[in-house]
Structures are given as C-alpha cells and as structure tokens.
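Of the protein chains in this complex, one is absent; all others appear in place.
Presenting chain A:
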Amino acid sequence: MLANIKQSKPAAYAGMAIFAVVLAVLPFVMGATLGNTWVRNLDLAMLYIMLALGLNIVVGYAGLLDLGYIAFYAVGAYVYALLNSPHLVPMLSGTGFEWLLHMPLLVVLPLAALLAGIFGVLLGSPTLKLRGDYLAIVTLGFGEIVRLFMNNLDRPINITNGPQGVNLIEPVSLFGHKFSQAITVFGIEFRSVHLYYYLFLALALLIIVVSIRLQSSRIGRAWVAIREDEIAAQAMGINTRNVKLLAFAMGASFGGVSGAMFASFQGFVSPESFILMESIVVLAMVVLGGMGHIPGVILGAVLLFLTPEVLRDVVNPLQDKLIGERLVNPENLRMLLFGIALIFVMLVRPEGLWPSKQRKAEFHEDDDLKAKDAEKEAAHG
C-alpha cells in the first residue's frame, strides 16, 4: 500500500478517499439491505479485527505462540464492566473509592489497556525461556486460569459475580452523549449500532496505524529478529527479555481495549465469552489471514467472523426447505466447517490467505528448484 502511494500520489489518494467513503456508508447500506443484525455483526467484526491485530503482534511479529490471548480481552471487558455497572456500587460506597466508578471513556479505555498490558507482562515474565509448543500450553493454561478465577471469584467476596456475569453495564458515553440513544445529524438518524460502528472503526484504525508504525520501527524489527532467530537477535545486542515482554504487553493492551468495548457494546459479560475456543478463533484469524501481515490479518478476522454469521442466516432456512426439519444446528455446522477450514488452509496454503511477500517467498523457497528438477527429469525421461 505504501509503495503505491509513492508511485502515484493522486491515484492513491483517490483510492483511499473512495475506501473511506465506503467505510463510512457501509453500516447504512448493510442496514438497509440485510437488516440491523448485520450492522451489529459489523461492529463485532471491528472488535475481532482489533483482537486479531493485537495477537498479530505477539504471534505474527514476535513469533510467540499465545493460546490464551482471550484472557486479555476478558480483563479489558471486566475492567469496563465492573467500573460501569451497579455491581460494585454497594462494595465501594463509603470506602472513598467511589471515584473509580463511572469514569469517562477516555480514562477507562487507557486503564483497560494498561491493566491488560500488566497481565500480559505477568504472563510473559515466567514464560520468557519457553518457546514453541511449551509456550503455547502455558499461555493456554494462563487463559483458563483467568477464566476459572472469573468464574469463581463470587465468593467469599463477590467481585466478578461468578458464572452469572456482570450485567446492566452502561453504554459508552462520549461528549455527553449516551450511545444507547439515537442521534440525528443532518436529517440522518444514527442509531446506537451506528455510533458504536464509528467508534470501533476509529479505534480499529488507530490500532492499524500503531501496528504499521511499530512494524517498521526499531522495536518491530527487533521482534522479527527474535522470531527468526532468538540467539542471533541476542548476539546483535537486542535485549530479548524486554523486547519480548513489550510484545506481550502491547498485544495484550490491544486485546484489553477491544474487551472494554465489547463489554460496553453488549451490556453484559460473563466467563462464558472467554473460553479457550475464542482464543483459538482469534489465533486462526491471524494464521489463516497471514501472520505478520496487517491486511492479511484483517482479512482473516473479517472472513472468520462473518462466514459463520452468514451460515447462521443460511443453514436453518435451507434445512427447512430441503429436509423439512432442522437436523443440524447451525452453531454445530459452523464449528465443523471452521475446523475443516483450519486443516485445509494449513495443508494448502500454510503461509495464510494473504501473506506478506517475504513470508510467501520463505514458504516457497524450494519451488523453483523443484520446477527445475522436474524439467530435467522430463528432458532425460
């Protein structure tokens, strides 16, 4: 994308302008053609893009396989939920900590990012020496521990409200306007889902910009160096410990932001939303899209989130028509196809659907050689 801009500025700017307009009107087009559920889905897709880009920093850039990533999403979500719902009010009232509740978004969001980042360091520091599969398993265990604590911290002091989760979470309010109410500007009615769409879009764009800037920065190059060869990276003078911890913290804070937004959007959080399968789904987004390549990761997130939603809309009517009864639960089919897709893409395109050029080349290093060998065989054959 950047290369294009250098080549022909006017065309690139025009393209970007068109893209911006498309993004701006997308929710209205979707709403008009497919109904409001699809605007909602669009909002959720934005959250997944943020999540996938966060995990991309850990897995894609630094090459640290994290199977418990959803824990950071959970931390962000619970931070927002607890500080913006009536749940903690009785506990905090009269303790001098009431100021914690109902802080403005511009305070809560960085706070969620910060706390998630701290959790990231917490996970990262004992696992610095582990790599590959072991790291995957420890992160998986970490994710489960976070979930189990959220599930069980309703006694002796009720902090997380256990399996019932926290509800009555207040929606985002920005510039004195609550997102739960529609707003009319220039005769166009912006409903809650639309407002959230623009907020999420802005945050997603922010995360994309940060990701792009990080990629070519000194830190980003240090991450890639560690991914390629940790010992060599260390020999080149990279402080691998700090740089790895930074990757964990950075990725986690993106997850935290996304989680906080999820809580405000849903108005309800429970440990159910943060199961291992969610971590796997996000990882699959990164890997299927193309690890370390931002457009690829975004593509992966959109594809993997929206395809199942399409299935949900298609499977039941199709079954009603064809067999007359509902044999297959769409959720079941969705997961089944998801598993098959994971296997299939890994077998056919292990570099992902839209990899960076460099990565693609790495995966097909010996293709030229093979082709030459085949030619020779044919010539002698």
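Convention: contacts are C-beta pairs under 8 Å (C-beta built on N, C-alpha and C of every residue); 3 or more make two chains touch, one makes a residue touch a chain; residues count from 1.
By our rule, contacts and distances are computed from a predicted model.
Enquirer: From the list "Anaerobic sulfite reductase subunit A", "Cu+-exporting ATPase", "ATP synthase gamma chain" or "Branched-chain amino acid ABC transporter permease", give the UniProt name belonging to the chain omitted from this structure.
Expert: The missing chain's protein name, per its UniProt entry, is "Branched-chain amino acid ABC transporter permease".
Enquirer: Which listed residue (A:Asn158, A:Asn332 or A:Gln358) would be found touching the missing chain in the intact complex?
Expert: Answer from the full complex: A:Asn332 touches the omitted chain.
Enquirer: I'm checking contacts with the chain that's been left out. Which of A:Ile145, A:Leu168 or A:Val209 qualifies?
Expert: A:Ile145
Enquirer: Looking at A:Leu42, A:Val166, A:Ala284 or A:Val302, which makes contact with the chain not pictured?
Expert: Selected residue, touching the omitted chain: A:Ala284.
Enquirer: Which candidate, A:Pro10, A:Pro90 or A:Pro156, sits in contact with the chain we can't see?
Expert: Candidates A:Pro10, A:Pro90 or A:Pro156; residue touching the omitted chain: A:Pro156.
Enquirer: Contact with the hidden chain only, please: which chain A residues?
Expert: Per the touch rule, chain A residues meeting the hidden chain are 65, 126-127, 129-130, 132-134, 136-138, 140-142, 144-145, 148-149, 152, 155-156, 231, 276, 280, 283-284, 287, 291, 328-329, 332-333, 335-336, 338-343, 346-347, 350.
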